[in-house]
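For this depiction, one protein chain was excluded, whereas all remaining protein chains were kept in their positions.
As written, the chains take the letters A and B, and residue 1 is the first residue of each chain.
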Amino acid sequence: MDLRDGRISRRLAELGIELPDAAPPAANYIGAVRTGGLISVSGQGPVNGREILFEGRVGQDLSVEEGQQAARLTCLNVLSQVAVELDGDLDRVRRVVRLFGLVNSAADFDQQALVMNGASDLMVEIFGDIGRHARAAISAPALPFNISVEIDGIFAVA
Amino acid sequence: MDLRDGRISRRLAELGIELPDAAPPAANYIGAVRTGGLISVSGQGPVNGREILFEGRVGQDLSVEEGQQAARLTCLNVLSQVAVELDGDLDRVRRVVRLFGLVNSAADFDQQALVMNGASDLMVEIFGDIGRHARAAISAPALPFNISVEIDGIFAVA
Partner (left out) sequence: MDLRDGRISRRLAELGIELPDAAPPAANYIGAVRTGGLISVSGQGPVNGREILFEGRVGQDLSVEEGQQAARLTCLNVLSQVAVELDGDLDRVRRVVRLFGLVNSAADFDQQALVMNGASDLMVEIFGDIGRHARAAISAPALPFNISVEIDGIFAVA
């Protein structure tokens, strides 16, 4: 998607990252809501437009490494929703407050924290210190459309 | 439960909706907490007073349509908690910020998003544009008291 030129858009270019187009609202909910200085982002998945790239359960259909890639891609989709809400100006992000990550997990798979590092590392690569966030990483026995990872988040913005 | 006369109470009447009585706190937690301009509502279930109306797993004990009805009823209970916190005056709701929905799911059931539309559609029916919210819809392998849906939410209020 198109971003305004700025510190974060240049950082993304340096990292060779292109944000996916923000998924349009699928129903009577929307991708992100801003209230006060906080943006609350809806649960996102590892998609590129309408294509789901990592389907299935980690520890069964996908390896931990693939799960991490799924978490990274999912987190880019979270960021796309933030960008839409900020008219493309990601320099207005003051803090990544919280990421909540659900990992579609095989029975007895307990490496959800490792999988979610794919998302957490990305936030710090992009935003530096203000990318350090509170986090919960949990397992789900199933996720909508059989996506492997679902992440929602809260961002403080100017 | 009793609401103050206003735009939202009249809209509920138009829709033929009566809010259930807010469930009393079951322990050392309460139905809703207001801080700043936000109300955080505790996880609610598909109950009418003390009676659980939709028990079991969607995709096994309940159909998707029944799951949507459960999500709708659960969301009415969320709204009852908001109403209690606002002394019955739902016109003070400025925005439905976020709904977090858990669907008690059969193994491999992945239509949680469809189920949660029962809640999302209701919010927009009642509140119009300020009812459009951020959302996460996930599965749970079990829920307290075997309820089929649990929803918590965040509302911005005046």
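One rule holds in what follows: contacts are C-beta pairs under 8 Å (C-beta built on N, C-alpha and C of every residue); 3 or more make two chains touch, one makes a residue touch a chain.
Source: prediction; values computed, not measured.
Engineer: From the list B:9, B:42 or B:117, which touches the chain that is not on show?
Structural biologist: Touches the omitted chain: B:42.
Engineer: Please give every residue of subunit B in contact with the chain that is not shown.
Structural biologist: Touching the missing chain: residues 25-33, 35-36, 40-43, 100, 102, 140-146, 150, 152.
Engineer: Since one chain has been left out of the picture, which residues of subunit A touch it in the full complex?
Structural biologist: Listed in rising order, the touching residues are 36-38, 94-95, 97-99, 105, 107-113, 117, 120-121, 123-124, 131-141, 154, 156.
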